[in-house]
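A single protein chain has been omitted from the complex, and every remaining protein chain is retained in its original position.
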Amino acid sequence: MPISSDKSGLKVWQRRDRNTQLLVWAGWLLGTMVFLYCWRQISDATEWFFVWDAPRIAADIGDRALPPRWAYINSLWEPIWDTLNIATLGTLFALVLAVPVAFLAARNTTPNRYIIRPIALLIIVSSRSINSLIWALLLVAVVGPGVFAGMLAITIRSIGFCAKLLYEAIEEIDQSQVEAITATGASRWQIMAYGIVPQIMPAFAGISVFRWDINIRESTVLGLVGAGGIGLQLQGSLNTLAWPQVSLILLVILFAVLISEWVSAKVRGAII
Amino acid sequence: MSRSSTLHADARLEDLVGSKWQKPPFITSSLLRWSLTIGALVYFVVAISSLDVNWSRVSEGLDRGLQFFLGFVNPDFTSRAVDIKEGLIESVEMTIASTVVGIFISIPIGLGAARNIAPLPVYLVCRSIVAVSRALNEIIVAILLVAIFGFGPLAGFLTLSFATIGFLAKLLAEEIEDMDKVQAEAVRATGSRWTQWINYGVQPQIMPRLIGLSIYRLDINFRESAVLGLVGAGGIGATLNTAFDRYEFDTAAAILLIIIIVVMMLEYLSGIIRAKVQ
Partner (left out) sequence: MEPNTHPFILPQREILMLKLEKLTKVYPTGDKALTDVTLEIPSGQVVALIGPSGAGKSTLIRCINRLVSPTSGKAILDGTDLTALGAGGLRRERRRMGMIFQEYALVERLTVMENVLSGRLGYVGFWRSYFRKFPQKDVDEAFRLLDRVGLLAMADKRADELSGGQRQRVGIARALIQDPALLLVDEPTASLDPKTSRQIMRLICELCQERDLAAIINIHDVALAQMFVQRVIGLRFGVVQFDGPPEGLTPEVLTTIYGEEDWKETIQKVDEEDLQDDAS
């Protein structure tokens, strides 16, 4: 931190010296320009006539959507069950697959740093980079529309997420405990079962519940691309402009999200 | 109990030698333990059986899956190059603009949602904004906003800004609530105003985290911008959707590869920046 002194010898506190300060200002200027340019492009691509009309349209939609069509709930029970299954089974399968990937990716447990670890990291990054909706889009094309495609999409998307958090947890373990188990003459697998697994169990439980919570949210929209669950009804209602049904579905989704958050908070509290 | 699983303080060696030893179970009540285990198994079986997999359809589709996989090996960047380029640029623009706007709005809301520095009414209002933003999936927000504002990147931009607010404001508020009280009190004790107090007592403590989170959110927003196009909210998702609809898997693979590469670059960049500020 540069501290310059003025003529009277008083120290003048400055965060940066002159050149850095200039650089910072230039950075801000550049950033602002980039932002303004982006905004300009978005603005150019927008039909502003519709935007000025938006309050009226929003009010109109609100008018039509309320009150929700409560009777419709009876045709939603099955989609809700499907949604729950997509999220839960997807999370379970993802965890089963994420564990080996995490062990292969962690620096301290990978069998080979130069070949296997990069492959594991590649699996993680590909799985994480692509949204579950896109995976669903692809899987609907491959295995056909339905709950199965949705579950696979959730599984594939969650592998990377879980494996990343898990391998970070593995890299942070206390190595002396592993050393102690090694010193007893334990085999490689025993070292894993006694020295490593107990240490990462809390992280594993936390990650599972955290991801399950996220997956409940994500599985509610998978139906939009035909991958089963309540999103299918949402899509149908939107297409037929049945706004009272849309509002009911949105309420159900909101409710489901609140419940899943509550459950995951409870479970996390119980485990850790 | 025939054999106590928990040892008493007066346990005697003679009693224990020769007796079996078991790890004390995680759930001590055996009734609860068994009902949970059986319940989980029953759920698993029922859930699996309700999956209803059409295996003949799957085996038909495997061919497509193979094509897609081959598409990754031999991606086609050229035949839809113009669409890809325009979609990608639009995605990036949406990402940047929405992240910037989202950060600026989430800072005051994050301050308001921290119980230790905000008065109760402000706290409640800000917390409910955060809760609404977090509860609604981006795609659903995008659908509603497209219905209201029409097709195009504006709806996507608004969706991402809204989602950014919920994400950043919540984490920021938590960071402020966890901050070192002594430092903040020391600044307050100098007789500073509220704004000065925030600037000197709070800001320096949360700044590194704010920068780290913002970059992380930039990364998330880019990923999300890739799907918003599926519902007409602009960005590369529309191009991707078209590619899937036409079964142009090599083009789809090209787009996905671009997304993966951009995300990897952003992650690498954010790693560097976060290491610098922390």
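Labels for the chains are A and B, by order of writing; each one numbers its residues from 1.
Convention: contacts are C-beta pairs under 8 Å (C-beta built on N, C-alpha and C of every residue); 3 or more make two chains touch, one makes a residue touch a chain.
Computed from a predicted structure; not experimentally measured.
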Identified contact with the non-displayed chain, of A:T32, A:S75, A:Q190 or A:T240: A:Q190
Residue of A:V34, A:I57, A:V125 or A:I181 in touch with the missing chain, whole complex considered: A:I181
Candidates B:P24, B:G39, B:P204 or B:G271 - the one touching the absent chain: B:P24
Touch list for subunit B against the chain that is not drawn: 5-13, 16-18, 20-24
On subunit A, residues whose C-beta touches the chain left out of the figure: 174, 176-177, 179-187, 189-190, 193-195, 198-199, 201-202
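Here, only the chains that are shown with their structure count from here on.
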Subunit A-touching residues of subunit B, taken from the complex the two chains share: 43-44, 47-48, 50-54, 57-58, 60-62, 64-65, 68, 89-90, 92-94, 96-97, 100, 135-137, 139-140, 143-144, 147-150, 152-154, 157, 223-224, 226-227, 230-231, 234, 237, 240-241, 244, 247, 252, 256, 259-260, 263-264, 267
In the complex with subunit B, residue positions of subunit A that touch it: 31, 34-35, 37-39, 41-43, 45-47, 50-51, 54, 57-58, 61, 81-82, 85, 88-89, 92, 125-126, 128-131, 133-134, 137-138, 141-144, 146-148, 151, 217-218, 220-221, 224-225, 234, 238, 250, 253-254, 257-258
